[in-house]
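Note that this complex is displayed minus one protein chain, with the remaining chains in position.
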Amino acid sequence: MIITMRGDSKSSDQQLVIRHLQKRGYQTHMLSGGGDVVIGVNGRPVVDGLPEEVGNLPGIRMVNRSQKPYMLAQRAARPEGTVVTIGNVQIGTGAPVIMAGPCVVESMEGMIEAAQLVQSAGATMLRGGAFKPRTSPYSFQGLGEEGLQILALARDLTGLPVVTEVMEPEQVDLVAAYADMLQIGSRNMSNFPLLRRASASGKPILLKRGFSATIEEWLMSAEYVLAGGNDKVVLCERGIRSFDTATRFTLDLNAVPLVRQLTHLPIIVDPSHGTGRRELVEPMALAGIAAGADGLILEVHPDPDNALCDAQQSISAATLDRIVTTSHAIATLLNPTPATIPHLTVSTAA
Amino acid sequence: MIITMRGDSKSSDQQLVIRHLQKRGYQTHMLSGGGDVVIGVNGRPVVDGLPEEVGNLPGIRMVNRSQKPYMLAQRAARPEGTVVTIGNVQIGTGAPVIMAGPCVVESMEGMIEAAQLVQSAGATMLRGGAFKPRTSPYSFQGLGEEGLQILALARDLTGLPVVTEVMEPEQVDLVAAYADMLQIGSRNMSNFPLLRRASASGKPILLKRGFSATIEEWLMSAEYVLAGGNDKVVLCERGIRSFDTATRFTLDLNAVPLVRQLTHLPIIVDPSHGTGRRELVEPMALAGIAAGADGLILEVHPDPDNALCDAQQSISAATLDRIVTTSHAIATLLNPTPATIPHLTVSTAA
Amino acid sequence: MIITMRGDSKSSDQQLVIRHLQKRGYQTHMLSGGGDVVIGVNGRPVVDGLPEEVGNLPGIRMVNRSQKPYMLAQRAARPEGTVVTIGNVQIGTGAPVIMAGPCVVESMEGMIEAAQLVQSAGATMLRGGAFKPRTSPYSFQGLGEEGLQILALARDLTGLPVVTEVMEPEQVDLVAAYADMLQIGSRNMSNFPLLRRASASGKPILLKRGFSATIEEWLMSAEYVLAGGNDKVVLCERGIRSFDTATRFTLDLNAVPLVRQLTHLPIIVDPSHGTGRRELVEPMALAGIAAGADGLILEVHPDPDNALCDAQQSISAATLDRIVTTSHAIATLLNPTPATIPHLTVSTAA
Partner (left out) sequence: MIITMRGDSKSSDQQLVIRHLQKRGYQTHMLSGGGDVVIGVNGRPVVDGLPEEVGNLPGIRMVNRSQKPYMLAQRAARPEGTVVTIGNVQIGTGAPVIMAGPCVVESMEGMIEAAQLVQSAGATMLRGGAFKPRTSPYSFQGLGEEGLQILALARDLTGLPVVTEVMEPEQVDLVAAYADMLQIGSRNMSNFPLLRRASASGKPILLKRGFSATIEEWLMSAEYVLAGGNDKVVLCERGIRSFDTATRFTLDLNAVPLVRQLTHLPIIVDPSHGTGRRELVEPMALAGIAAGADGLILEVHPDPDNALCDAQQSISAATLDRIVTTSHAIATLLNPTPATIPHLTVSTAA
């Protein structure tokens, strides 16, 4: 069940509703922000008469018996959409946000060169891996904390907020100390202990879709973060596994309009991992924006052919430049006057 | 092996090359047109010394030992791309071609209303099913020849060329007598007897991708048409089957830039079957154009909710209108000066 | 709606029921045989009161409002199961039937050698391709009618009934003139004109599952044959397409117990195409029998490494021998006393 209370309802009235429900044995989860306050209710079946009973309490706008298993992530819980703020960047306003950088942090000099390249091209966030999930135990696994320090330095030099992957619950505090946004990788989308710990950090989360996850499973993983009291979640489509191995993965752009319909969370697209082939990155990036995505995350490298990892999917500075320019042109065509929506925050009722 | 002869080479020189190869036991397939003449050679392994031997004959520009199993369909066989002409419409010039119409021809009045709607919206080809492949033997299977007559009438009234599906070899002549372009449906992509007969009709062919076909299998099916001496083939991506049933199929836009790289044949996109959901058709249509598609094929209906088939994926006149306008705007953004390439024809060496 | 009439009901009572329904605008399809008579009813929605009305007619045992889209193929239409007879072979009795032979008929001598090998190993049906669906237009497409003549000769020499593929409607009469059972290949499972024509031949049909067909789509294709008045249908699981390319296809043995639950038609398993790897054929064949399959179809070759097609999946005589012996031992373990059920026939009400 989803209860919507008016944005100007009194805090004491909100607490009254919550206590009313908790006394009857329900759990409550609150999603609040600039507009209305939404209270998700679960933990036991909704008994007959409860919606009407709650509907008569002060401050209530609406009570819905929700069927969706992702109560807080569903679009109905915040119809106007969520805008996630990372430093001076806002995702979900209608203007595309481009994140770019190398697959993995290789060295201080290389990272700084990459960061300057990203900034010159007009991208507004920096990506780079310090901890890398590798299918082989014998592959390079990233620089670890040293990589985080380099990323932080690159951020300080350019002002670009940094997103980087966190792979295990025990690493969350360390990564959160350096990064502006935590990435949950595709192979960890269903790592529930990690989702809980990342949520608790309060940091913005970039939640990549598992490469074989259904849309519903993906939104359930987002729900783990929201249920932990953190609504700063950006979804990222990064390619699904299909029967055709002509590309490493199949970027599923159908997910973009579908997710925008089902949830209020922003969604970006990763055409680098989504295709695994450099020459497909630009057309699929533009297709993602045309499908309605809120942004892109791209692997770029000063010298793509000599990248330490994912060389075959890294693009050059010139390509990044062209993608940034054309993405903004397409977004303007689709949406001539993007709104800047005030940032929304979330808290869970104690 | 692929032999390229200069466009101005003498016909007698071309015949010399062909006889030379046939004497050595090879089969030859010729692809000619406005520019160079391409001769595909197969039937036995290329013996050492043969490329050099042929390279010394008169009129030869280049000899390549081709690895691709689709010799004639591969991009290298016609690097400048193929433009397919259907009546007054050209596909493959850089300007998107929009085909639209109802799933199935329901009645004379309905079809004429639909055709006028399609024309008003600025689409330039008409689609509609007279023979329908249905998974149930108990479902409506189309009006048959009566449906073809209605389509032809709608074409005569509006001037829009007509594309419609043909389902079996014996039907090819009948459908070709009425239609301007023959559609090979997804379930028939590997119906090789049908491909051969459709090729022999000389009509332009719209070859839909099998919903579980790899890109290579799809191009091999195109090769059946080309090897039969008909190069008027337009490919159509229409959604693949994946593990997620949130949409009926998963429109695979990765296929668009990939196919443009691998083959010289034009490619269009079908977001109606590709998603199966009306509200996803517009964003995925625009994404298709942004990915580089040469056109779209769309299910539209004067009264979508009451369509006899595929009601849930048919769009309204207003949506079609918006798609046509925005598609042209995106295509102009990507490709400010589309070329009009002279039409190319193909013949198979006797 | 499915109507069950007692096996000893009068023919005139059966005609009464059919006329009663047809007068009200319904279509009827009759499935009869050793036991009860089943009448499938469709063509318009079942109106309120109709089941009761029909239930009062003479000879009626039961009336079910069926939900299954495959009325005649569903298990409820013939709970005791169908036994299909091909010459002296019965499929569906509980004793496994092994069909074996080369992928393609290469020559008279080769085929006779193969047939003798098959017979010595204890297999009871012969397979071999005369018309081959090949993804490349440049591959060997089979010997055609000459191949059929060779197959018929091999049958005459050994007494083993012959199954071979038919690829297009116009070929049905020709193939039916030589073969004892018509195979519909995986790529033609949804070739509805072919299914109709094959049904009309009255021959037993081996219906392979499309490699991306759901179980329901497969049973709908069987329904096309049944609705055409031919109930001699044997299903064949031959591998589905998955994301893992370690094997060419993924033999889906889950289909075996599932299909036995959903339909009364027998099901056999093809581990040769289902895995595409010789060393996996024996374990997967035995697994198929343990899962409850009614038989196997196997590619065997006197000299597997030099087979003209599918060399890497053809097994030797020694392996076939072992598979036949162990299959019977496992079947006996699972089902100590296999029944020999009288053959059942079907007819469609005029």
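Here the chain labels run A, B and C in written order, and each chain numbers its own residues starting at 1.
Heads up, the rule we're going with is that a residue touches a chain if its C-beta (ideal position, glycine included) is under 8 Å from a C-beta of that chain, and two chains touch if they have at least 3 such contacts.
Model, not experiment: these values are computed from the prediction.
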Residue among C:E109, C:D156, C:D173 or C:E279 that touches the chain left out of view: C:E279
Which listed residue (A:E165, A:E223, A:D252 or A:D310) would be found touching the missing chain in the intact complex? A:E223
Looking at the whole complex, which of B:T214, B:S242 or B:T326 touches the chain that is not displayed? B:S242
For the full complex, which residue in C:I289, C:A307 or C:L320 touches the chain that was left out? C:I289
In the full complex, which bits of chain C touch the chain not displayed? Write them out. 212, 214-216, 240, 242-247, 250-254, 256-258, 261, 274-275, 277, 279-280, 283-284, 286-292, 326, 329-330, 333-334
Chain B, residues in touch with the chain not shown (by the definition above): 212, 241-243, 245
Could you please point out the chain A residues that touch the chain left off the display? 27, 42-43, 69, 133-138, 167-170, 187-188, 190-194, 211-212, 217, 220-221, 223-224, 227-228, 241
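One rule holds in what follows: only the chains that are shown with their structure count from here on.
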Pick the chain whose C-alpha centre of mass, unweighted, sits closest to the average of all protein C-alpha coordinates shown. B
Find the geometric centre of each of chain A and chain C from their Cα atoms only, then give the gap between the two centres in Å, rounded to an integer. 50
Chain centre separation in whole Å, for chain B relative to chain A (CA means): 38
Where chain A touches two or more other chains simultaneously, the residues are 212, 242-243, 245
